[in-house]
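Right, chain A next:
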Amino acid sequence: MIKVENVGKTFTLFNQENTSIPVIKEASFEVLKGDCVALVGKSGSGKSTLMRMIYGNYLTNEGKIWVGDTNIVGASSRAIINIRRHILGYVSQFLRVVPRVPTREVVAEPLLAIGKEMDEAFDIAEKLLERLNIPPALWDLSPTTFSGGEQQRVNIARGFVRNYPAILLDEPTASLDSENRSVVLDLIKDAKSKGTAIVGIFHDESARMDVCDREVDVSNFSPKLDS
Partner candidate 1 sequence: MSDYNFAYLDEQTKRMIRRAILKGLAIPGYQVPFASREMPMPYGWGTGGVQVSAATLTPEDTLKVIDQGADDTTNAISIRKFFEKTAKIATTEKTSSASVIQTRHRIPEEQLTEDQILVYQVPIPEPLRFLEPSEIETRKMHALEEYGLMHVKLYEDISRHGAIATSYAYPVKVEDRYVMDPSPIPKFDNPKMEMAAIQLFGAGREQRIYALPPHTKVVSLDFDDFPFEPSKADYSCDLCGSENSYLDEVIVDDEGGRIFVCSDTDFCSSRQSINSELIYE
Partner candidate 2 sequence: MSELLLDVRGLSKYYGNRIGCAEVNFDLWPGEVMGIVGESGSGKSTLLNCLAGQVEADFGEVFFNTRSEGMKDTFQMSEPERRMLSRTDWAFVHQNARDGLRMNVSAGGNVGERLMAVGSRHYGKIREKAVDWLERVEIHNSRIDDRPKAFSGGMQQRLQIARNLVTGPRLVFMDEPTGGLDVSVQARLLDLIKSLVRELNLSAIIVTHDLAVVRLLADRLMVMKDGYVVESGLTDQVLDDPQHSYTQLLVSSVLQA
């Protein structure tokens, strides 16, 4: 489902004396349907970067990244938008909050974007919010005033509201208490059983052990800085 082939990335900072920082070199791995792969490595090794590259949020300088049948590297904006809409979901580390939009709508948005009826979309969103212990009183409010943990749960709900063939999860259990953590892990397992390919970054080792089938050590893809 997701195939990373010899991928490399370098950041060039023009406003800081044109410094070039290579971060990923010759990265390769594959994630099949129903697979859950954890990206591991010490902080700064490029886990989030690699995830963002798969999502198209960061550009990839070398190699290919296959999501389904499409190579993200060099793909048109339109193609990537399409993939994000139908094939690849992404739960980032932080919820980007927009004022005024009620939580229910924030979560339902991926469904509304593909033309699902409002009632149906809200229904599915509400069920997820319930599962994630976000009380109904909060569904009409914008998440701007929520706690970090609440925002994260809204973020996760939004990521799981559709049955994507593949999803990327960046620290999904961070800032969650143990009860909510297990809810999230259950969601991941459900997705797995439906055949979803999952790439995740889990700081929490036990969570990682619980849901992931394999680990990919991103520090293996670190360029040797002294060469």
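Keep in mind how these were chosen: all candidates are chains of the complex that A comes from, given by their letters.
Basically, a contact is a pair of C-beta atoms (placed from the backbone, for glycine too) under 8 Å apart; a residue touches a chain by one contact, two chains touch by 3 or more; residues count from 1.
Everything numeric here is computed off the predicted structure, so don't read it as measured data.
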Candidate number, among 1 or 2, whose chain touches chain A in this complex:
2
Chain A to candidate 2 touching residues, read off their complex
11-15, 52, 56-59, 77-78, 80-81, 98-101, 112-113
